[in-house]
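Here the complex is missing one protein chain, while the rest keep their positions.
Coming up: chain A.
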Amino acid sequence: MLQGDGLSRLWLLMHATLVVVSCFTDTDSGPGAGGSSTQPNGDRFKIEGRAIVPGIKTQDWVSTARVLVEGEEYVGFLRTDGSFAVNDVPSGSYVVEVVTPTYRFEPVRVDITSKGKMRARLVNYIKTSEVIRQPYPLQIRSTGPHSYFMKRETWGWTDFLMNPMVMMMVLPLLIIVLLPKVVNTNDPEMRKEMEQSMNMLNPNPELPDVSELMTKLFSGSKGSSKAGSSSKGSRPAAKRR
């Protein structure tokens, strides 16, 4: 009994007081955690290429640019003419990217065989074995500046007027105000014609009007006794006839 009591108290306290603090011992990097596992005596190769930003002088952007191979595993810098070389890369398959804060470049996958043969192809992360050849040495052309910002929704008169709600309000208003002035309603012929067209619009005069229907519905729900009495009242009238 006592034990059970203690246990329940324990449960109650459980939710708040268990403290899980990340451990202070060296869990951050184990000895095998490093990603770079290169063969000790494998040959090292060089990835070469050129980055071009059309219409911009290279001096204006190369100082902020870098060439990243597979994340930051290998890093290259751009020469003042836009060409680059990433040295000391072992054989394998790598995604080569030119990064600048201002211009966008498409990444390229470069395969290096163990003999040092190179080929470049489009990056396709889904079908990784698909080969669409790209020129090597790489020719990476910028696809324009990065778009970092959203457009603000600006307010203008045209936006306001083109709003469907506003259009729905304004157009009938125009019809109501302008139509009587355009069409001479005093002309009896015209009136006749209009009446005809109104009839055309409402092809089935037998069909109950929507507004009528609504009023019926609401009045019906309000008091069925009233409706009943009215129907009683009409029946004898029919008999009389």
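Here, contacts are C-beta pairs under 8 Å (C-beta built on N, C-alpha and C of every residue); 3 or more make two chains touch, one makes a residue touch a chain; residues count from 1.
Note that in this section contacts and distances are computed from a predicted model.
Colleague: What is the missing chain called in its UniProt entry, if the choices are "Protein phosphatase 2, regulatory subunit A, beta b", "Transmembrane channel-like protein", "Mic1 domain-containing protein" or "ER membrane protein complex subunit 1"?
Modeller: According to UniProt, the chain not displayed is called "ER membrane protein complex subunit 1".
Colleague: Pick out the residues on chain A that sit against the missing chain.
Modeller: Touching the missing chain: residues 6-7, 10-33, 35, 37, 46, 58-59, 62-64, 66, 68, 70-72, 74-75, 77-80, 84-85, 87-88, 93, 97, 99, 101-102, 104, 107, 123, 125-126, 128, 146-150, 152-153, 155.
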